[in-house]
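Here it is, the structure in full.
As you look at this complex, bear in mind that one protein chain is not there, while each of the others sits in place.
Labels A, B and C are assigned to the chains in the order they are written; within every chain, residues are numbered from 1.
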């Protein structure tokens, strides 16, 4: 039952059948000199189709997943992924398209359907966010961030600005500072104020001429909306710094408020979060980047355009572009899913999405408030961050609570993020879960809080219902056994 | 996590979206008088798509299945179902076809591809079995049996024979006597001789002028081939009785010997067994019926024919037909899978199928022979039947052994069938399992045999690794709670 | 060799264990002269070649037509979640749940399916499935024969002719009387029907809506049947039950039907789903598997196959039916579908279908020369009379991408010019409009 697929290998076993060569083909001698050839063939496992199917089907059973468990992993928006999206994305006429087909005839005439999907998705996202235009090319949120930073750099270069740094609140996701750094900027971290938002004073202090951009998450990773966002924007814009919107939390705002209207210049969206494309065990996602007029000239190549005759084409020539950030048009298969989702929900549906996401988070916040610390206790948007500090004082840490939840058939919240909350537990229920499911979670959390009071030592052996117990991470890092 | 889908219902929750009506459509008044209308709507559960998906995905995890476990359920040929068969069967141009399309233009001109699949499959099955022709209409093995009995009845009626009974060995599957009875015949049960085959003397005694048919399984349910089959056929034919071949065990013979050559007049094939179409948790299967020249005139309507121009058509007129045994052309989706499988394997592959199926069964037989009784110990074909009588003497019955296997992650063999073997355990490994998997099963069986020796009481609590333990069947029958 | 696990080396080791020289020796029990050398069919192909072949064959069918075909088999939309769940290999690569502890998934699905059928029909007990609507109807008639000990079956000709001919086929070797009752103006001829029910009648067999899409209330016929000691069997179209009076409320004793409309693809005629439900009193006479709720030693709820003493594997020649493998995966699809649909969804779906059919009726009946055949109320299907042979008209419309309906000449002697038109929620107003326009243009 266990063991690696490689352990199941038996010499000579076959898992695949290949077309046989005709004599005309096989009789030709390959003209590859020996020195280019391998001495031996890579040791891929020799197993049957049944072996492969049974092995991985059994492995799949060792996962928690949205389709089987409540999965309130904060910041990740683990909403339900409608099955229709899987079906549309795997239509032959979409999934089977070679990415170079648009080059073969008249600028995309062989792929009008696919280009229309891309074009329409860009326009839908622009309307949803209030940005002027989108590029769908970034392949994840962090990739969108990096693209945004590159756009910002191009803007400043073009205007002759000498800018060296990016301001980022300490509550930000790790990808924010990392993207800024990789994009060539220094990072200045701004502390969070008592109200859970970026400290205004510290921000104003740091906001000098060298600031290229301010990266904000809104609502931020505490689930809080910064009511001063417009003011911040004005201050930044006064120094010709640009405002970046990390769209990971867009699910909170859909149909109620748009980043573009808040003063943001550039943003990314995590399609795999807000627009219900599955998370795939870590990816693939998609991180379309949206800009306002300021950054439009720098958008990545290529650009999808609608011709006057209603056909779609790809434009490769635009002088100020940052260039090519992806091989083609982004993670098309992910985009098709998001497009499908947006068509399904529409204006009315998306508005209800955020309402219910926010309602669910607040309901959990309220119901658990007397059992767990809420460092920033005020009403949240789509997620709320508890602290297990009260429990930690008894020796039961956030991680222990996470493991206790696993034993109760619930995927834990995000723990230890945001970093500014000690023993953080970040709960994002999403709109696809109902009050009934939330009540089950709440009951489990209360029961766990009581257990932490009564018998803190009970947590040591948790989880006990999983294929393995807590794993030795130090050993993993020390031995670095990373392949078979 | 548990509970019925009906328990999860919440008034007003929706799991589906329906197209909305245009005003032109919705403004019309339905002209259905009140007395035809229901007072209330059936209480289907009100749940979300996520609720449905999570509920049934979690239920699926409570099953043993070929894709997750070794599943040597005797007589059922639980071989691996290649995934390509699922894919071909769900091609839009096959799965989406309305069954009445052939009536719309020129006898099937709208469905030439589908008719070709049916036609080719019939011909492949004819060649594989040595029969003259097949009808793919029967929807399972038992349905094929009943169709066969109806063909036999039509034959005798046509010839003016007065026949009242069917001879069936006591080792036969329950469907054999049941089909004969439902087809209007009396059933005479023939005992099994010492060698595990139908007792020749008893058979000859019973073989009088009133016998319409003899139904044989070959190899029979003990996995044994009756070397006298030709002699039996002669004796039956001498009385103008027909020989029926229950094809459930065809997997043993593929490419080595053909029922048609053995003297059988009519047979069915369980496509879901021999030809790898999935068993679906109980069905759907398909039970094509094959006949030799004698029964050809009586075949069910319609008949697929190839015209001289190479096109295919359905013939509805043939005078002596038994009539319509299915609404259309049989379980088409199942037939497409079997067709795909036959194309994949071909002549060379099918021959190897039976070789390996038989080899695997004999290997298990040999290796377990010293641990479990083998009432009919001689070399078997594709399956072998043990008896747990040795263990039963210690209080460990076949059912207990089955439960012990479940705890070891293996689906039990068929137990208590065939009825003539006390404490029967019927093991059919199939060719899709490798020696490695068989060894794992053998080890488990040996370990269980030892446990039965040492600690017979240990079995009472088995299985303990499943969502429920042994269930109270008497209570189920008494209370007859069969719906929520 | 694909799908054969053992390698040459393993085969050798196993033969050695058996003391055999070759795999041929495994077949020693088969007399030499009965063996063959191999099969005269092509050798195996690779997966990609097989796929290409089937893909090409699939394109040799006219599956893109706008579909107004019904006749008991409907082009309803199947939510993707149904396919996704039916693709769970834990469901489709398991078999009959003989070992309940290792099959609680399948068993609970069956239990919930039985519940859905009971809720739809209003009946008390449903079985785990039969092959299709036609065999289900035949099994119901035989069940009535067994239960009453009588031999006459009265069949309404509004019952699907595809099922009636099956009924004739299955009963032809048995000593039963099959009387067919005519319909007038689309509904059963009450007078004749009621008169024909006598003390030897085992069952009256009805269908609602009937083959012409016409709705009826059979309470009167059923009452008369009961008064003569006969049972009432009724075949129903599940989607219609979102709107129409249930068979239970008309007094039906055995309810059957084709479950294809409940999330099962048309798939050129199968696999489909025969459902059957009855009252508790008749449960032990019912064919097919039944799943029941019970508990284990720890009091945990679980599900098992129950009342097995009816079945062939126990009762052999005395079983209520010879059925063994059934249509479990189709039943699973049906419960996935009905669960997604829900109470509200079912009502709305039935309403949408009826409303769209009404719109189609209005559009078609306004074409000169076209008349609605029956004035009786219909659900989502209706019959129109055309000025010329319906088969020819349908043939002409195919060139416009439309499968306009089922020509009735094949099933009813005097109906060459009649066309049966079905409308589901998938047909848009525009498509119905095009049907009307094109029909007008070819007449």
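To be clear about the criterion, contacts are C-beta pairs under 8 Å (C-beta built on N, C-alpha and C of every residue); 3 or more make two chains touch, one makes a residue touch a chain.
Predicted model only: the values in this text are computed from it and were never measured.
Interface with the hidden chain, as seen from subunit B, comprises residues 10-14, 16-20, 48-51, 53, 57, 82-84, 86-87. Contact between subunit C and the absent chain runs through residues 47-48, 51, 77, 79-80, 84, 87, 89, 425-426.
Assume only the chains that are shown with their structure count from here on.
Across the assembly, the mean Cα position most removed from that of subunit B is the one of A.
Annotation: 47 Å between the Cα-based centres of subunit A and subunit B.
The distance from the centre of subunit B to the centre of subunit C, each centre being the mean of the chain's C-alpha atoms, comes to 19 Å.
Across the assembly, subunit B contributes residues 13, 49, 53, 57, 61, 66-68, 80, 82, 344, 432-434, 436 that each touch 2 or more other chains. The multi-chain contact residues of subunit C, meaning those touching 2 or more other chains, are 1-3, 5, 7, 10, 44-45, 47, 79, 81, 83-84, 89.
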